[in-house]
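Handing you this structure, nothing more for now.
Of the protein chains in this complex, all but one are displayed in their positions.
Chain lettering (A, B and C) follows the sequence in which the chains are written, and residue indices restart at 1 in each chain.
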């Protein structure tokens, strides 16, 4: 697929940070998308190579250049795939030049500057916080459609908030434990050998960032906005696979919940969502691998009275890059599923 | 290693059910053990082959025969690796002939017949329940030393109870969620293709037996005996690796617990245990792969007030077969680590 | 994607043998194909379930029925995914009812009945051999376009013949060793636990069918038709991954070959092929995973004088089911890449 085949007049999109896992996948998805022109790829350390040399399987022959030399004036949109703190500056630059920006970092996910700074350090561009819309498509579709800056959710909050939103809205969350498991792509291309080298990562399961993962406040803010203000126990684990993420949620409900009520609650919540599947059996992450689907299964445990919700996504797709494309579709009035099936 | 090299006069041990994963590993460990003679291997469907044909890596040239034709009179001990319900009969037979028996199934793990029957169906040999000792070595060492029937723990209860015992003894367990993850060896050799075929299991994470895993009452009984009578939320997941198990435990304590108290509690609890390692960092299951170690890390979460405990074992080793050998060592007065380092 | 979205008047296709890996993937590809209607799914042991229950990731809600009860009169085409010998009867039945058939088995791949019978036993339908066209699209495109029965190639011959065809046509093959490696999907859903259970297959590499793999005569016939009549040394290995296949070919050439000549030979051979990529570096099978691409790299070894050719495909895609769809596209005059990018 050596050439793009977009419709004439399609919005022009730049991907900044295209050498990392998230940016490279975003570029791959846009290259094949009939409704966007992938206009340019940039990176902080461009390496002077075409993307397909770094990621042959993505088959994107564009060369990766420097953001400063990219044709910023002619862009309609940009996806920024930088680490937190570094991202805000690039977002600001692109925003000033008139592009609508989707930021894959954490920089604009928390509406409260103080909360951000407690978890991440000084915010480089606090003046832009008010303009940013949280990009969990299923929760904020209308505001995303009009946004100039979209803060794409973290992968864990994507899985966890979609799992818990129906219970939050129903006022059913009294206590929440989220045990999340993810493949090594979540550790990023720059992860140290002791984490990501196959000789360490194969045949392994490891909890990390114990008691203090930065996705915690993001989950709490989103659940809080749905009426469930509570401290959430969130714990991440790396397991020996590449792409895939499972959020297992253990909820102590505010009142007893029966299986039938639970089934109806979830069926109703997501009946019109093209990318949320309410499953009849516990999902495996393979079922959503390399898709934009989130697959959810909820159960009531009669022994403990708790409610269990399992939510499976591909951390790089719905958890990151394909959700960014879903948001781009929403922002530019395209069918939400275009380029994603 | 075509020949056994045990000391003269070593106890003679039979392994029944040697074609499955657990029995085969037990045979492998005993074949190399300097203090036991592996006297015979049997299986319900013996297949007429030597164990090394089925499991070349275990290098045990003994042929697998039928239990009925084995030299039962000359045995000192036996390990029974049958499925639950089927095991009890074999245990009874071997027990009657004078062998001290370690049962790897669930048949004698629950002291209360009614509880067993609620989870597993009618108990085939309830009259033997009173003689069985629960074989979590670290908790019941003295009674195991004298036992004629040892009910070897399930792999999940091994990891979970070792993780929670210090808190249970200290009266600190108010609410417990255990999210456990395990490799495919836990599904057994007879697991269907849709579970265990690499083309289904690779790159996968799947919860199973949602809201009703049979290891729940076993964990509850053991914690209850330590003073913590409560309903435990236990949930198992299969992840795409072979051997390895992680129990992530989320405890709401009965009172606030600080990091320092927690560290001292665990250090003291296991300071003399040869096979329990209290780690300074979150453990990975690779660190205990093909060992009899249980590696534990505990942390206090200041944000939620919960206590988190992570417990890593090899489900086939400490979770099953090497713990059986550890128990055999205890039962026959050998050094507890012999044959296991 | 709960509904098919094919163009009105699209050819109607049945997949027989939809419970196996190959048939299920063919069904998945056709369900999403804009130019075909997936009309029915059948299997020899239908299990009374929808395909998506067996293969949730394929998202095909059609129920699997019996071939005898399928609406055979209304079909335009069929893909038969049965084991060899069993396939021929189904092919004959569907052919008689007027469907154009693609057979994924070996039954019609060898033009010579005697050769077939030497490797596979009695041929059930020898009278149909003359009508079958070998379905390696890149070699037999024109005949496939007109065929009523297409014998879809084996996965190994697909990789190997595409690797060697340019050398065969140039009269350069004096001696050939093909060392092929494949993931566990190649072993099929029904493979025994000792082969396919993750606890045997993980962390493993195993040669199989040593000195006598049935794909040997198929490779020899295809190379012979290009002018290279010789006995080929073909050896297959299973390696611990799911989908992916690498054929490493070691050729003693009939005369010295230089790098430049080799590069030009391969560039020219495949310059117009949409699904054959001549790579500038040794390919990895991940680069073609879940695609219809074959990625080839050729090199001349100055030390030994041999020519080395590496050919990577996804054994389930280009090696089986997506090549069947590529052939369907050719047979029904659709763009060859439709539904496959």
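Criterion: contacts are C-beta pairs under 8 Å (C-beta built on N, C-alpha and C of every residue); 3 or more make two chains touch, one makes a residue touch a chain.
Keep in mind the model is a prediction, meaning the values are calculated, not measured.
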Of C:101, C:163 or C:202, the residue touching the omitted chain is C:202
Cross-chain touch to the chain not pictured, restricted to C:6, C:297 or C:317, is C:297
The one residue from C:37, C:52 or C:242 touching the chain left out of view is C:242
Touch assignment to the omitted chain, from A:146, A:198 or A:280, lands on A:198
Against the hidden chain, subunit A presents residues 21, 54, 183-185, 189-191, 193-194, 196-199, 201-203, 240-243
Hidden partner sits against subunit B at residues 1, 32, 56-57, 202-203, 279, 283-284, 286-291, 341
Contact residues on subunit C toward the hidden chain run 175, 177, 179, 181, 183, 200, 202-208, 210-212, 216, 231-233, 235, 237, 239-246, 248, 250, 252, 282-286, 289, 297, 299-304, 306, 308, 310, 312
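In this section, only the chains that are shown with their structure count from here on.
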Of all chain pairs, the one with the highest number of C-beta contacts is A-B
Taking each chain's centre as the mean of its CA atoms, subunit B sits from subunit C at a distance in Å of 45
Per the C-alpha means, the centres of subunit A and subunit B lie apart by a whole-Å value of 39
For the pair subunit A and subunit C, the C-alpha centroid-to-centroid distance in angstrom is 36
Multi-chain contacts in subunit B, i.e. residues touching at least two other chains, fall at 183, 202-203, 240-243
